[in-house]
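Below: one structure, written as structure tokens.
Of the protein chains in this complex, all but one are displayed in their positions.
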Amino acid sequence: MKLWGGRFAGNTAEEMAAFGDSLSFDRRLADADVRGSLAWAEAITAAGVLTAEEGACIREGLLRIRRELAEGSFAFQPSDEDIHTAIERRLGELVGPVAGKLHTGRSRNDQVATDLRLYVLDRIPGLHRAVRGVQEALVAQAEAHPGVALPGYTHGQPAQPLLLAHWFLSHFWPLERDLERLSEIRRRVAICPLGSAALAGTPLPIDREAVARALGFDRASDNSLDAVADRDFVVELLAWAALTASHLSRLAADLVTWSAPEYGFVELDDAYATGSSIMPQKKNPDSLELIRARAGRLLGNLVALLTVLKGLPSGYNKDLQEDKEPLFDSLDTLELALKVAAGAVGTLSVRPERMAAALDDLLLATELADYLAGRGVPFRKAHDLVGQAVRLALQRGVGLRDLSLEHYRSLSPAFGADLYEVLDVDAALARRRVHGGTAPSAVAAQLQRARECLAAESG
Amino acid sequence: MKLWGGRFAGNTAEEMAAFGDSLSFDRRLADADVRGSLAWAEAITAAGVLTAEEGACIREGLLRIRRELAEGSFAFQPSDEDIHTAIERRLGELVGPVAGKLHTGRSRNDQVATDLRLYVLDRIPGLHRAVRGVQEALVAQAEAHPGVALPGYTHGQPAQPLLLAHWFLSHFWPLERDLERLSEIRRRVAICPLGSAALAGTPLPIDREAVARALGFDRASDNSLDAVADRDFVVELLAWAALTASHLSRLAADLVTWSAPEYGFVELDDAYATGSSIMPQKKNPDSLELIRARAGRLLGNLVALLTVLKGLPSGYNKDLQEDKEPLFDSLDTLELALKVAAGAVGTLSVRPERMAAALDDLLLATELADYLAGRGVPFRKAHDLVGQAVRLALQRGVGLRDLSLEHYRSLSPAFGADLYEVLDVDAALARRRVHGGTAPSAVAAQLQRARECLAAESG
Amino acid sequence: MKLWGGRFAGNTAEEMAAFGDSLSFDRRLADADVRGSLAWAEAITAAGVLTAEEGACIREGLLRIRRELAEGSFAFQPSDEDIHTAIERRLGELVGPVAGKLHTGRSRNDQVATDLRLYVLDRIPGLHRAVRGVQEALVAQAEAHPGVALPGYTHGQPAQPLLLAHWFLSHFWPLERDLERLSEIRRRVAICPLGSAALAGTPLPIDREAVARALGFDRASDNSLDAVADRDFVVELLAWAALTASHLSRLAADLVTWSAPEYGFVELDDAYATGSSIMPQKKNPDSLELIRARAGRLLGNLVALLTVLKGLPSGYNKDLQEDKEPLFDSLDTLELALKVAAGAVGTLSVRPERMAAALDDLLLATELADYLAGRGVPFRKAHDLVGQAVRLALQRGVGLRDLSLEHYRSLSPAFGADLYEVLDVDAALARRRVHGGTAPSAVAAQLQRARECLAAESG
Partner (left out) sequence: MKLWGGRFAGNTAEEMAAFGDSLSFDRRLADADVRGSLAWAEAITAAGVLTAEEGACIREGLLRIRRELAEGSFAFQPSDEDIHTAIERRLGELVGPVAGKLHTGRSRNDQVATDLRLYVLDRIPGLHRAVRGVQEALVAQAEAHPGVALPGYTHGQPAQPLLLAHWFLSHFWPLERDLERLSEIRRRVAICPLGSAALAGTPLPIDREAVARALGFDRASDNSLDAVADRDFVVELLAWAALTASHLSRLAADLVTWSAPEYGFVELDDAYATGSSIMPQKKNPDSLELIRARAGRLLGNLVALLTVLKGLPSGYNKDLQEDKEPLFDSLDTLELALKVAAGAVGTLSVRPERMAAALDDLLLATELADYLAGRGVPFRKAHDLVGQAVRLALQRGVGLRDLSLEHYRSLSPAFGADLYEVLDVDAALARRRVHGGTAPSAVAAQLQRARECLAAESG
């Protein structure tokens, strides 16, 4: 069904039809499209364009279409080039020529932009919940292992002891920022372009603010030319998804590493692992690897749209049709990745004994330097002296505890017999009790803050 | 100056030193680094790590360094591998071994993260002003040409008449969204990581909230491991810059098109154009072309960092050093592009007569279809009938006004002699008086809203 | 159907199954998978792992599966997680437990890598033909309009006269480079990983070179660990597609511009244009806009995979499953875009009269400068003098031909009465007869070279 036959003599080329097809992906806008049309029918009835009877007739037709879509009985035709055409065709079948009046004063341009925003508004709560799902799993794990310590790493090298709960929570806050961002983006999605028509505004005396509110938007857009071409909200969502996915990829990277027997800190539940077709002993962290990889796909989607937008003239251009597939793919992919991450984290087995075994006393070298600093040695000097002790310990294949007091004192007379007391994991943890630190007391306070974030929701 | 000699026997390879060098770009963090150190010195003095005298001594040294930096008399040494090392070295020269105490309980990791956030906080007002500059130029042009009309385009084809002021304002609102986003991002920049040390939190009894406030941050970060590796704010700024640049690229694309003699709607001031080395008649819109192109560069910077972050383990990894160059480049490039855009728009000459000449009456075909719709013809049918009239006019090389009433009536008896009245640009504009429409009254209201946005600032 | 049950106690989580699903996209590897298995069956029969009878039995089963796939009668099951599992399951149904012997000495890792390479080898000729299709359309248009001249543009501004055929051919050569690149890439696709097993090589005494040749590869891969994880060929194809698409986007950009009535140089056939739902006069170049936009999508696909590969450990990781969707999408999208481009170019109507009308004599300013240079004025000086003449002509709204000889002589005595002779489009074209220049003779020679490229194919 073509909407623009009059001035055209020839038909669309076959490969062109395939190239321009969007029904394969925009059919998920069906419900939004019907809602948009219901609001428009009401608005133009109020404006006197439709009689009350015509308005009611169109309304009935649209509601029936909505039911058909919901039930799966809506029959698409080969001639339906997109979801809007399909619904318009069906409306004509159901209510006759009056259907053609629905499109008075409205253009495909403002219609599509409205539909896409409605669709996104529908998706946001699910995305929010999916992020919360991962956060809840992280908090639950943090709560379940209150006293467990393990090495913290920087540069992939053991650095200092950490509480495991601190590590779990270190992945909570990035997701909290993601939710903060999502709620900000939502405010810019909730602006209604309907009534902008093709580019210049509808000539009908419509109350655009009323239409906007009826559809659940916060307000109407400010400039019709901007409104039909504004895809900022799609770019923002794609960037949001890419950054959220990058957070998940970092979480996954840690867990892949820790699942290797060389670490053995955690074990994935069988539900989130797979085996090998050839090696019977394998248990592969496929879920985590896929989460890690999806970050690439989501970045690709963002690049796709920003490249499309580069240098595009004002107003609507067909190029903008390329907004939907990356958006749908990013939202679907991310939502599923979040669910898998929640499941994988939530069912993870922790191996405290392997973590404890990895708490080599070299992780306490900083404590020793701080000890010297506390005795008046400038920190830079203290660092150097302890570095020499470390070198000796490594050469001998022993720990810092195993070097003699004489040896320490040969490095610096500031060392006293109490130096061995600071070489203690629990003491090292407990000292880091500042806000955000890894001491048990600080982590407990942090956990409380995290719980409050989760509770804010249901409040 | 190495900060970590003790356990190392060998020296750094020459190409490795070049590879890891960051002084060439991180020296712009100098002032932030000194401020961070001043705050740290105060904090650890309060915590009793430094005596009041030591604290004062370090403070004096830092203030002198700050003066040297401001005056350009600070002498970098070949051994300075980054700005932090350079300042630490200089402090030692100025105050002696006590300088080494400044680094107690602080790591390079939280120091760098703090510096970078301070630097960004410094930059945001300038970026804000630069965006405002373009908006002001757009508003000024809109005000200067209140009654000028021109064709609006979709798909690169003339669509419907627009007010020129409406077009100028269509580029105002995307920038307004950019500023909204920038202020949101700022809130996430203004979180202070200082006191997170390397990954686990400082062992010193520091009041991190007080340190944060002293440095102008809103608050202290929640988790030390997250805090040293969180580069969300950099990603957000890079994405922000890429989207803002894409807005500028669309503005530039329109103006490049309109500068061609085939349109001739505008002429760039000589100050923003260049000539050709070989063709004496050329006046090239270089400023606009470069603005358009910079969108690619800013997208590239975003991709660079998100790719770096993909799959990176928790906590600090050296990979994160790759955050600064794309950030600095994006902020510098965008700020300059905004200034050039403000200048190019502000000095643009408008050619209303060329715009008027382009207002072919085919642009009014929609009016004719609306006219029929107003007489009860369903819009889809009306569209088709007018399409046939358009086809005939094109075949004859005439306008819609030039087709006879008989001809129109042969298409549909719904046409009346008053059809010619709707074929009028002013009438077409005036009908689009909804919120956000292109009618003079609606554009005046829109302009008022834009002015209020600008005024909010100075208020 | 799981291939790795033994060591696992639990089942796969539902969302994990959805997350890891690949059947939805890898089913297009079906034929390649069967061919790979046929070759493997033959190889392990030769190696004595299968008896001749077992080999024949498996061969029969595979051939029947191939027929079922070709006919569309192959019945997928919900438990089929990917195409390889589906075929393995079906083989078991057809030939019983002996089917399980097919997988001796082979891993999913080398199997998938082989399948994907076979699939790509199948696609390359179609891609090659599709590029040729655009080139043929360009050459046909160049041949059809031998004497037509139009303004050439730089910076979007009229620069110098060009032959239209020269412009068409300027889009031929980038595509010729694309084909050169494609044939180079093909050589790296045609390397067979089969026999690499999971990572270490098959333990069976297989002749890998014979297997490679039997499958149509050039040779066997060199290192089993590299072979199972090497996705260079996919990256190369994605980069190839992105660059080819960028060539098409530039062609499309020119044609979109020239389709605007302000230029009116060309008109798209109705088969490659669409109308507007609201504006009856519109004829929109949708085909070209979509071609232009697809360049973004193809760049996004490239970014997706390169980001996945960043920092990935050696050997096979599940992340590599993310290679297929971008690859399939890029090849499909590009092939269709090429076909649409061939159609749009091939059916394009050229408007020589509009082109001629645009040949303002300012385009000949360079001729005038060259004229002065020919009389001994250094070119830089000549350029400046003609620039002054241009300025005067613009101020007066006349052409260079309309300025008097006196005026020219007041600028420089080097001007003579014959200056008006160089202000001639045909003369300007004819002077540029160097290799690659726009003179009719040079373009004829260029066209001949282009024809030879096309002919080389069929030779």
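For clarity, chains are labelled A, B and C in written order, and residue numbers in each chain start from 1.
As a working rule, a contact is a pair of C-beta atoms (placed from the backbone, for glycine too) under 8 Å apart; a residue touches a chain by one contact, two chains touch by 3 or more.
As the structure is a prediction and not an experimental result, all values here were calculated from the model.
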Among the chains presented, those that the missing one touches: A, B, C
From B:205, B:264 or B:343, residue that would touch the chain that is not displayed: B:343
Touching the absent chain when the full complex is considered, from B:145, B:292, B:380 or B:433: B:292
Which of A:73, A:157 or A:404 contacts the chain that the document leaves out: A:157
Of B:18, B:75, B:417 or B:455, the one touching the omitted chain in the full complex: B:18
Option from C:215, C:278 or C:390 whose C-beta touches the chain left out: C:390
Candidates C:61, C:156 or C:275 - the one touching the absent chain: C:156
Touching residues on chain A - with respect to the absent chain: 153-160, 256-257, 259-263, 275-286, 289, 303, 306-308, 310-312, 358, 360, 362-363, 365-366, 368-369, 383-384, 386-387, 389-390
On chain B, residues whose C-beta touches the chain left out of the figure: 2-13, 15-16, 18-20, 103, 106-108, 197-198, 269-287, 289-290, 292-297, 299-310, 317-322, 325-326, 336-337, 339-340, 343-344
Where the missing chain touches chain C, by residue: 3-9, 49, 97-105, 109, 152-156, 159-162, 166-167, 169-174, 177, 180-181, 184, 188, 195-206, 208-209, 220-228, 230, 232, 235-236, 239, 242-243, 246, 249-254, 257, 292, 295-296, 299, 302-303, 306-307, 309-318, 366-367, 370, 373, 378-381, 383-391, 394, 428-429, 431-439, 442, 446, 449
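In the analysis below, only the chains that are shown with their structure count from here on.
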Copies chain A and chain B touch via same or different residues, half shared test: same
For chain A paired with chain C, centre-to-centre distance based on mean C-alpha positions, whole Å: 32
Per-residue multi-chain contacts in chain B, two or more chains: 153-156, 159-160, 257, 303, 306-307, 310-312, 366, 383-384, 386-387, 389-390
